[in-house]
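The complex appears here minus one protein chain, its other protein chains still in place.
Now for chain A:
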Amino acid sequence: MTKSILVVDDEPTMAFALEQLMKAEGYQVTTASSGQSALDCARKDHPNLILLDSSLPDRDGYDICQTIRKDGANEDVTIIMMNTSSRPIELEKGRACGANGALTKPFSLATAAKTIKDYLT
């Protein structure tokens, strides 16, 4: 069965690139550009993995992560935070809010593809 991925990023370039990459890797992809639309998509589509930007225009990415994790409909979803800093504190805060892993921007698409593959297999 095809795995589904939700890409949440308000940067159109990054969202587009990730969407193209994931599609090329054979995943089913939806995108969201805000925290609220990410929550709506997650509740509707029940993706297997969410790539979640830590800084969104309407709500904190960590807040979205915690909300999704508490939402009964998405208990098993894998959440990977996309941080803008590689500081250990960011990674630790992500884990405390329920994220499974993190990618630090800028990252190569190859690294992203491998990380996602590792989590979904």
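Just so it is clear, a residue touches a chain if its C-beta (ideal position, glycine included) is under 8 Å from a C-beta of that chain, and two chains touch if they have at least 3 such contacts; residues count from 1.
Note that contacts and distances are computed from a predicted model.
Student: Assign the chain not included in the display its UniProt protein name, restricting the answer to "NADH dehydrogenase subunit M", "ABC transporter", "DNA-directed DNA polymerase" or "Nodulation protein E".
Tutor: Options "NADH dehydrogenase subunit M", "ABC transporter", "DNA-directed DNA polymerase" or "Nodulation protein E" considered; the missing chain's recorded name is "DNA-directed DNA polymerase".
Student: Using the touch definition up top, pick the residue from A:33, A:66, A:100 or A:115 that touches the left-out chain.
Tutor: Per the contact definition at the top, the residue touching the missing chain is A:66.
Student: In the full complex, which residues of chain A touch the absent chain?
Tutor: Counting over the whole complex, chain A touches the hidden chain at residues 59-60, 62-63, 65-67, 85-90, 92-93, 96-97, 104, 106-108.
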